[in-house]
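As you look at this complex, bear in mind that one protein chain is not there, while each of the others sits in place.
Chain naming follows the written order as A and B, and within any one chain the residues start at number 1.
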Amino acid sequence: MADNPSTMFAFAIGIAARNARGEPLDCYFPAPLKDLEPAVAELVRGHFPAGTSATDGAGAGRFAEALDGAAGDGVAALAAACRRLAAADRPLSVVRLDEDGPIASTEEAYLKLHLLSHRLALPNSLNLDGIFASLPNVAWTSRGPVDIAELPETLVAARLAGEHLEVTGVDKFPRMTNYVVPTGVRIADASRIRLGAYLGEGTTVMHEGFVNFNAGALGPNMIEGRISQGVVVEANSDLGGGSSTMGTLSGGGGIRITIGSHCLIGANAGTGIPLGDRCTIEAGLYITAGTPLEVVDEHGEVVRTVKARELAGASDLLFVRDGRTGRVQCRTNRRAIELNEALHAHN
Amino acid sequence: MADNPSTMFAFAIGIAARNARGEPLDCYFPAPLKDLEPAVAELVRGHFPAGTSATDGAGAGRFAEALDGAAGDGVAALAAACRRLAAADRPLSVVRLDEDGPIASTEEAYLKLHLLSHRLALPNSLNLDGIFASLPNVAWTSRGPVDIAELPETLVAARLAGEHLEVTGVDKFPRMTNYVVPTGVRIADASRIRLGAYLGEGTTVMHEGFVNFNAGALGPNMIEGRISQGVVVEANSDLGGGSSTMGTLSGGGGIRITIGSHCLIGANAGTGIPLGDRCTIEAGLYITAGTPLEVVDEHGEVVRTVKARELAGASDLLFVRDGRTGRVQCRTNRRAIELNEALHAHN
Partner (left out) sequence: MADNPSTMFAFAIGIAARNARGEPLDCYFPAPLKDLEPAVAELVRGHFPAGTSATDGAGAGRFAEALDGAAGDGVAALAAACRRLAAADRPLSVVRLDEDGPIASTEEAYLKLHLLSHRLALPNSLNLDGIFASLPNVAWTSRGPVDIAELPETLVAARLAGEHLEVTGVDKFPRMTNYVVPTGVRIADASRIRLGAYLGEGTTVMHEGFVNFNAGALGPNMIEGRISQGVVVEANSDLGGGSSTMGTLSGGGGIRITIGSHCLIGANAGTGIPLGDRCTIEAGLYITAGTPLEVVDEHGEVVRTVKARELAGASDLLFVRDGRTGRVQCRTNRRAIELNEALHAHN
């Protein structure tokens, strides 16, 4: 993107909640754009400076008028949102990112999280440097985000007024559904999906499912397990209830986990290695990178013994713990073994 | 029921939330009836047509008067509810089901889910054909159900007004406690209990517990694990933290799981076979239908080796993985083995 100055990485206009000192606690962008076409990028440059800036309802209204007739993915939605925001009697936040650099403000962090949840960017495709430093730790309440320092007074005031303040979390990341609900998904318990999760069309996340930011399921998927930061589950794969994928932030030892298509990770199972396509881990079995495994062919013959990490990314594998011997086995077929050996010969 | 035209399968009058087009998003029935006695059924027939229909506050008030003096389980509660609903200034929903046929409307689906959670019907006892098609996928919010297509505009409007809209889920099924709170239960986290769950008197569901619709615990029970769709846990059995029961919708391979009485499924354990009474699965062990097991008698002798499915429904079994051999064992006593063999001899 930096190579082509006429395009623009991302743009959005939204509303931030603010603490008593006027600092942003979050930012809601109803219709963010990514990879703007030159004509739209030009319009944006004519109205707003690079980086994070402020405008008001009138500014949003003028920009909506300017967008009239412009073409491009999401442009009509942005224009409609700006027409609504023209009614604002409070400051509006504008983020114009000419390229995908490190995150420099709370609003920029929220824009990138919105891009992921709006399916405008895949997990692991954005520059998220600085995200933790840019996101304030916030009390998420039934009245919206509240500065943690202001919370005790807010709690007392609510009680004195006979009202109830529900504090649903204290975290740097909010729940996705308060900002973005992508089409064609079901989310049984929204408290388990962080803003910045990517849920593809046809994804169902059951109550025990969890999806971190910068992680997700490409859809369609049935997710009843935990998708850690950085992990991607490809189409038609299921995570069973309580199953675990090791993340890059903790436990995974630097290996990025991907689950290929048509995989099944059984209930209460888990993986510390990436899986190719059509792999199954039986319920209750946790495969870590260092797990010693017997590779067994379709005739039941033990072909070799490996550490699980040597099978990282391979397809057509069935992982079980043999109930008669307690050994962990990787059952597969001769073709998969040969493909896998060829693959690793070129590493 | 169809055999006796003077009785009636179920009846309720309630309030639906509706989208901008007037379509129902849910329906709340404060006092549903099941298996109505002939006199009450006759009164219902005199006021309301078969199937799903509409009335208003006046209609509810007239029906309350008609119920005056009628006898039967739940009739007084229904009359009281109708007297309250007489104050309604919005349309009311009526569902009269002469028999337990396939589900034909959103309101009918909600009535059957209410019957389960009101303990008027046991799991697996109702005709739920068509339930997924009849339930719209809805955004569940702090303002009640919202049509998903109307959600983005609702989110923007709330922000512009300086208000907060919490979206707690996007699902076909709502949380039970917003509709029904049965007596004598504790539910630590209501987001984990779907409407249509059956929680018997004396049931505690801890934070890690989960109960799907058409599933439940007969009570008293301590539930810290997951009760999948179709699964029933009988009295005095405990599901340990994070334990798993395979459902009929996914993973269970068509076997319907029941957990008998006085069973204990340990923390992080799981079962893919039904258990009889007084069975224990040790913490962390997952038994699937295909798990090979050594059956060991009270003298420590291995009696035989079986697949777990051969023990489906048997009582007095203790499932452990032997730490010295890694083998999965089913420890039991001679009497239980003989009973079990006799049982299966007649299969």
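As a convention for this text, contacts are C-beta pairs under 8 Å (C-beta built on N, C-alpha and C of every residue); 3 or more make two chains touch, one makes a residue touch a chain.
Since the model is a prediction, treat every value here as computed from it, not as a measurement.
Student: Looking at B:Asp35, B:Asp171, B:Asp238 or B:Asp316, which residue reaches the missing chain?
Tutor: Considering all chains, including the one not shown, the answer is B:Asp238.
Student: Using the document's definition of touch, tell me which of B:Ala64, B:Ala81, B:Ala215 or B:Ile273 contacts the absent chain.
Tutor: The missing chain is touched by B:Ala81.
Student: For the chain left off this view, which of A:Glu23, A:Glu65, A:Asp171 or A:Glu338 is in contact with it?
Tutor: A:Asp171
Student: Out of B:Ala66, B:Ala188 or B:Ala235, which touches the unshown chain?
Tutor: The single option touching the absent chain is B:Ala188.
Student: Touching the left-out chain: which of B:Ile15, B:Leu120 or B:Leu317?
Tutor: Per the contact definition at the top, the residue touching the missing chain is B:Ile15.
Student: If you put the missing chain back, which residues of subunit A would it touch?
Tutor: 137, 139, 142, 148, 151-153, 155-157, 159-160, 162-173, 191-192, 194, 210, 226, 228, 242, 244, 246, 250-251, 268-270, 272, 284-286, 288, 291-294, 305, 321-322, 325-328
Student: Please output the residues of subunit B touching the missing chain, sorted low to high.
Tutor: Those residues of subunit B that touch the unshown chain are 15, 28, 30, 81, 84-85, 87-88, 90, 141-144, 168, 175, 177-179, 181, 183, 185-191, 207-208, 222, 224, 238, 240-242, 266-268, 282-285, 321-327.
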